[in-house]
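The complex is shown incomplete by one protein chain, all other protein chains being positioned as in the whole.
Moving on to chain A:
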Amino acid sequence: MGRRVERTTGGRAGPRRRGRRMVAAAAALGVLLPLAACGGGDGGVPTINLYYPPEQNLQTVIDNCNEQAQGRYRIEYRVLPRGADDQRVQMVRRLAAGDRGMDVLGLDVTWTQEFASADWILPWTGDARAEVERGTLAGPLESARYEDELFAAPKNTNVQLLWYRTDLVEQPPETWDDMIAAAQRLKERGQPYQVLTMGAQYEGLVAFYNTLVASAGGQILNEDGTEAVFDEGAVRALEVLQRFATAGVTSASFTNALEDDVRLAFQSGNGAFQLNWPFVYPALQEGAPELADKVGWARYPGVDAGQPSRVTIGGVNLAVSRYSDHPDEAFEAALCIRNAENQKFSAINDGVPPTIESIYADPEMTEAYPMKDEILAELRDGATRPLTPAYQNVSTVLSVTLSPPSAIRPQETADQLRRSVQDALESKGVLPG
């Protein structure tokens, strides 16, 4: 928007005049844009309002798509707030009111079922569905389905990796037990030893627990997502989580740590291991280049030896709002934004892993994405979080009950969770605040 404002003011006015005019132009735009959105564009070109989380270079992708559309539609990028909760609340609030100003929605992978069940997004059918399913990784695709229908197109995916200090650790550990033991040995030797990961009471802790459950071969819910199971594997995962939290290898702020806190703690050299999303690597190269040379990556550790980990999948799905005035164009626009070429561009420029498998083999990816093989391996047996419309309730209950992890008593906590998660699934009971 800033660019357009400058163009309308021209270059002749003095800085003071220009400043004032820019304000006026911005104000005028502020008034006109929503009107344009309501009217669906004045020149007969439908405006497709894309509501998507902040992504630095997404505008380039959108410009490409607008060019390719040759006047069939024009995508406007409406940037959602940065926080996931804020994004969801904005969309939910507007969809509940039947807002027609939203066409394509960028949904976190855990929201698709909820939006589908609430009848807020349209199913993908016919050729569009076939195009989305072609060559897309199974895990991300699974996250976009609800009751045998496809409700979204996976735009990008994500998995956490194990990042470790090659100067301290010879061989990356394959299980949590190995990693805890290795950290304890480092601690005895007085070297940096901490295992850093997200342990605050929020979605990150739930994703962590979900990875442990899947890695232990367990289940939180049954296949249909209608019943709380918390089987043996889920109890085993609670044991690992509790043991990790009490083994003296975490940082002091473990129970308060979000993604960025973990990244910064590792970057300052305190940690021997870090479990985090791939965005930490470019940040590390920029923030602490000498440390970056001593950091390797490997598959997330598993629970049992010989049983590779199954890691929680993140990412964003594109869905079309039921209240869109231009659903056909919206589907087309969404397909363009997530096509192979644009996904590759986003992977290289914004660091978001693609959902189309063939992109990983592209030679251009090797340089920008040195860890792509590990990511792809994890994605192939990735674990989705429980697929249910009530996921938000389940996640809230889980994060409250699992926090702090050191207070977990595996069997008892599992019994308690089985009851409270069942209530949450049936939207009975009160969500903790």
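By definition in this document, contacts are C-beta pairs under 8 Å (C-beta built on N, C-alpha and C of every residue); 3 or more make two chains touch, one makes a residue touch a chain; residues count from 1.
The definition used in the following text is that contacts and distances are computed from a predicted model.
Colleague: Would you kindly match the missing chain to its UniProt protein name, picking from "Sugar ABC transporter permease", "Xanthine dehydrogenase family protein", "FAD binding domain-containing protein" or "NADH-quinone oxidoreductase subunit N"?
Modeller: "Sugar ABC transporter permease"
Colleague: Of A:D119, A:E188 or A:E290, which one is in contact with the hidden chain?
Modeller: A:D119
Colleague: Which residue among A:V132, A:L186 or A:A390 touches the omitted chain?
Modeller: A:A390
Colleague: Name every residue on chain A in touch with the hidden partner chain.
Modeller: Residues in contact with the chain left out: 85, 88-89, 92-93, 96, 114, 117-119, 201, 253, 255-256, 389-390, 392-393, 396, 427-433.
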